[in-house]
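All remarks here apply to the structure that follows.
Note that one protein chain of the assembly has been removed; the remaining protein chains are unaltered in position.
Up next is chain A:
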Amino acid sequence: MTDQLPMPLQTGCEPSSSCDSRREFLGTAVAAVAMALTGCGKLSKEEFLQHNFRELSKDEVQTIIARLESEYKAKYGKTVKVGTEPAMPGVIFGYALDLSRCIGCRRCVHACVKENNQSRNPEIQWIRVLEMDKEEGVNLQHADQYYDPAEVPREGHFYMPVQCQQCKKPPCVKVCPVGATWREKDGIVVVDYNWCIGCRYCMAACPYGARHFNWGEPGLTPAEVNPDTHYLGNRPRPKGVVEKCTFCVQRTRKGLYPACVEICPTGSRKFGNLLDAKSEIRQVLEHKRVFKLKEDLNTQPNFFYFYGV
């Protein structure tokens, strides 16, 4: 705890000295008190006083990004780029997964972990592949996520990967008491890790089990860090915050496919712009039998399951 003295003590000043302003003094004092009360030894004054990402001016965003990048550099010893690409105009992302093709090989699960800087120990996985009985159909009572046979697919089973469904009416956003999670204009539900208080209401509210909590300091070695990150996406997370699938916001806002789409050996995963009539996702919606998981909850996912046969 004492190996890294928090910034405020160095940058702050005594009331008697030539303080720039009362505000600065108060800020420092509040941060110091908060540090003492919460025991958040690593929380700098700037971080403690940082506003919700949606309320920041461009200058403030730049300052924060610079601070984060230097923190990551110090922590991981390599340059980590933190992007802030906004949603593209005229784009709402949609995703479709072909249940008749998925063989449950979990290549997507691990490609996701690699791409999105999840904690490796304990490993947090944003995609959960459920093995289900063909006789039962899509029945979550007959689903197993721990299957581990020598080869997949297993006779008589099919596989249903579940991840964040990027709902149009996300219950997780509705319950967040501090507004640390919201739905972006392109339909991606994101988390401001610096604003999240770790109450985990969103995890309780999500009907898909798509949100995950950093119970401990994320175990992420420098070699494992993917340096191409986004503020609202895969930048390394602190302890005590909730995280989730962002459709690889750091990739998709640059026009790339999400990592899970790129890796899938069966081509079961389809991704694109719901507002573009020629996109793969729209072709799926128009030509195939499509359903939404737990549609009765009226969460209105932008994630669809379909049967390609």
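Assume a residue touches a chain if its C-beta (ideal position, glycine included) is under 8 Å from a C-beta of that chain, and two chains touch if they have at least 3 such contacts; residues count from 1.
FYI, contacts and distances are computed from a predicted model.
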One chain of this complex is not shown here; going by its UniProt record, which of these names is it: "Gas vesicle synthesis protein GvpL/GvpF", "GTP-binding protein", "Energy-coupling factor transport system permease protein" or "Doubled CXXCH motif domain-containing protein"?
"Doubled CXXCH motif domain-containing protein"
Tell me which of A:R67, A:R128 or A:R200 is the one touching the absent chain.
A:R128
Just to verify: which one of A:I64, A:I103 or A:V162 makes contact with the chain not shown?
A:I103
Pick out which of A:P86, A:P222 or A:G267 touches the chain that's been left out of the picture.
A:G267
Suppose we count only contacts with the excluded chain; which residues of chain A make the list?
1, 3, 39-42, 91, 98, 103-107, 109-110, 121-123, 125, 128, 145-153, 216-217, 239, 252, 255-257, 261-262, 264-267, 270-273, 276, 279-280, 283-284, 287-288, 308
